[in-house]
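One structure below.
Every protein chain except one is present and positioned as in the full complex.
Let's turn to chain A:
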Amino acid sequence: MCGCEEPRWGWGHCAPSPMLLLSVLLSAAPFGLLGEETRQVSLEVIPDWLDPPQNLLHVRAVGTNSTLHYVWSSLGPPAVLLVATNTPYSTLSVNWSRLLSPKPDGGLMVLPKDSIQFSSALVFTRLFEFDSTNTSDAAAKPPGKPYPPYSLAKFSWNNISDSLDPATMSATFQGRPIHDPTKAFANGSLSFRVQAFSRSGRPAQPPRLLHTADTCQLEVALVGASPQGNRSLFGLEVATLGQGPDCPSVQEQHSIDDEYTPAVFQLHQLLWGSVPTGFVQWRPVAFSQKQGSRESALPCQASPLYPALAYLLPQSPIVRAFFGSQNNFCAFNLTFGASTGPGYWDQHYLSWSMLLGVGTPPVDALSPLVLGIMAVALGAPGLMLLAGGLFLLLGHKRYSEYQPIN
């Protein structure tokens, strides 16, 4: 049964208390799609018999009584559909000819339709570049003079089948602009590495986000592209579907725990609605070196979500195919780095990671090592004080026995 998962206890004022979390989990249980400990995960590239092939990656995570579908595609701008169903038997059906037509509505379906508990989508629409030379204020918006943005819909992407790795359950979309007059991407690329998980854990690579079987990780990396200025900052525009008339908001959680991402105490979360629904979670940090050490950490700033008119955004056929044409889009911008400190210019490298999932977002708990040290460090003097107190008490008693002689 789901919901029986051990309550993770959160620290910090935004994190729910253990009891609250437990009650949330228990109340979430009847919805029947959350908190699976392990899932059977399969990655499938859906073939299309086209040339050049279009990438459509279906990640299916089956639990005892729910299935999560992640559909990643580089048809149009890179995008992902997230669909949660309350049956282990739901399937994805793809109608390629409709999907590739100008009106793709209904080209993608998850069946049976009434099993769908939650669905949403993310579209990565544009890559921004700013000249930060004359901006000293890190929080300035925009963070510098903008260069013309790259539309990710006008990128060409590699064949996803080549990078599919069943062992790590990952695949990488690697792309560069179709028209690249400045040859900026001659030796570079923008890549979206997607990874699914069958159980909870934590990768070795910073920012070491805690993942569960209900989540999927995306790592965006810009490597080797020539910046247009000496001190270029990059940004990413992300669009999503609004639930109702309002846009969801990005929450900033503050915790005391920075053990897995040194000196980063914040956790940003985009929740599509009240718990339990889908979420996007990331640490506000990006890295300018592949090993992701602390000296290469860049701040990552997220703008609030704002309503975006659908015709102003590059259209994603898979989003339209699944959700139809009547949608409210909301968008937000992520900016990586500041005018001072490390930056993309150091090694022409930038990476940023996020988690996408359904249910209650994972909460970091104090590691057993920290708890162990604390227990010993606080327990030992406590015991010693107790023993010392007893010793003194007994000592005094003995002392008082002698006093009558005096």
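Criterion: a residue touches a chain if its C-beta (ideal position, glycine included) is under 8 Å from a C-beta of that chain, and two chains touch if they have at least 3 such contacts; residues count from 1.
Methods note: contacts and distances are computed from a predicted model.
For the chain of the complex excluded from view, the name given in UniProt is "Lysosomal dipeptide transporter MFSD1" [choices: "Striatin-3 isoform X1", "Geranylgeranyl transferase type-2 subunit beta", "Lysosomal dipeptide transporter MFSD1" or "Elongator complex protein 6"].
Residue A:P342 is the one among A:G63, A:G278, A:P342 or A:G359 that touches the chain not shown.
The missing chain, though absent from the display, is touched by one residue of A:L111, A:I178, A:L312 or A:L385; that residue is A:L385.
When the omitted chain is restored, the residue from A:W96, A:Y260 or A:W345 that touches it is A:Y260. Residues touching the missing chain, restricted to chain A, are 11-13, 254, 256-265, 293-295, 340-342, 366, 369-370, 373-374, 376-378, 380-381, 384-385, 388, 391-392, 395 (touch as defined at the top).
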